[in-house]
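In what follows, a structure is listed as structure tokens, so that the remarks can point back to it.
Complex shown without one protein chain; remaining protein chains in place.
The block that comes next holds chain A.
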Amino acid sequence: MATRDEIDTWIARCALGDRAAFQNLYDHTSAKLFGVTLRVLKDRSEAEDALQEIYVKVWKGAKRYATGGASPMTWLITIARNHAIDRLRARKSTEGDDALAFMPDKGPGPEAQAVAASEAQRVEACFDTLEPDRANAVRRAYLDGDSYADLARHFDVPLNTMRTWLRRSLIKLRECLEG
């Protein structure tokens, strides 16, 4: 895995049209982003298409990435996940599921400079303070792109109960993360 500084520099150089930097960025981050995309889409061929579009977005959006702000992997993962979930939702809407909001189109921008960088370990530790089922529900929403309907089905509870659980879990998580 490349260091944060390296990835930072590559993204900044992409903004200047440096294709070699883009290739480096791809070589060092595509496996992670492909993993994230596959996890959401659960279809290899669709995930490959999605990954292409994700890196097209990365190249074109590099100008909006602020060096020294949010973690560069957060920026990349957010783009990948949101794109994959948009595809998942588009697929589901053609299958007749209720329309869900499409993902916000921007990853963390310059404003994120005010936000302290978080560490995955701290996040995991806070997830561990939740009951396993509830932590798992938040994970599924983030990593698998589950909707409330999906989660309610999976955990076999009424939709409103699911929503109440999840909101409470989020508040508890936020308190732990800010603590």
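Methods note: a contact is a pair of C-beta atoms (placed from the backbone, for glycine too) under 8 Å apart; a residue touches a chain by one contact, two chains touch by 3 or more; residues count from 1.
Criterion: contacts and distances are computed from a predicted model.
Q: Identify the UniProt protein name of the omitted chain, choosing among "Methanogenic corrinoid protein MtbC1", "ABC transporter substrate-binding protein", "Cobalt/nickel transport system permease protein" or "Anti-sigma K factor RskA C-terminal domain-containing protein".
A: Its record in UniProt gives the absent chain the protein name "Anti-sigma K factor RskA C-terminal domain-containing protein".
Q: Against the chain that's been left off, what residues of chain A make contact? List them.
A: Output for chain A: 19, 23, 26, 30-32, 34-36, 38-39, 48, 51-52, 55-56, 59, 70-71, 73-74, 77-78, 81-82, 85, 89, 98-104, 107-108, 111-112, 114-115, 117-124, 127, 138-139, 141-143, 145, 147-148, 160-161, 163-164, 166-168, 170-171, 173-175, 177.
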